[in-house]
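Note that this complex is displayed minus one protein chain, with the remaining chains in position.
Then we have subunit A:
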């Protein structure tokens, strides 16, 4: 089955994605904030800026910036801390 990649801003509320790639000029900033390959990101509050939960903390990003992060959607269950690295 083909894996579908979407940009972070298109992740639906309550669902999670695993970071696959980060592009653009703010790449270094994003990786420092913990948005590295393999990190699970969950949408905590829909809107613009969207509030994401990753690695045990909350990070707000504008959609126009979040679209530079590519994720693989992993479904709607709440993640246990092991996979999200809380």
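A few remarks follow.
We take it that contacts are C-beta pairs under 8 Å (C-beta built on N, C-alpha and C of every residue); 3 or more make two chains touch, one makes a residue touch a chain; residues count from 1.
Following the convention adopted for this analysis, contacts and distances are computed from a predicted model.
Remark: of the listed names "Protein-methionine-sulfoxide reductase catalytic subunit MsrP", "Ferrous iron transporter B", "Dihydroorotase" or "Nitrogen fixation protein NifU", the one matching the undisplayed chain in UniProt is "Ferrous iron transporter B".
From the options A:6, A:26 or A:74, the residue with contact to the unseen chain in the full assembly is A:26. Although one chain is not displayed, its contacts with subunit A can still be listed: residues 22, 25-34, 36-39, 45-49, 51, 55-62, 65, 81-82, 85-86.
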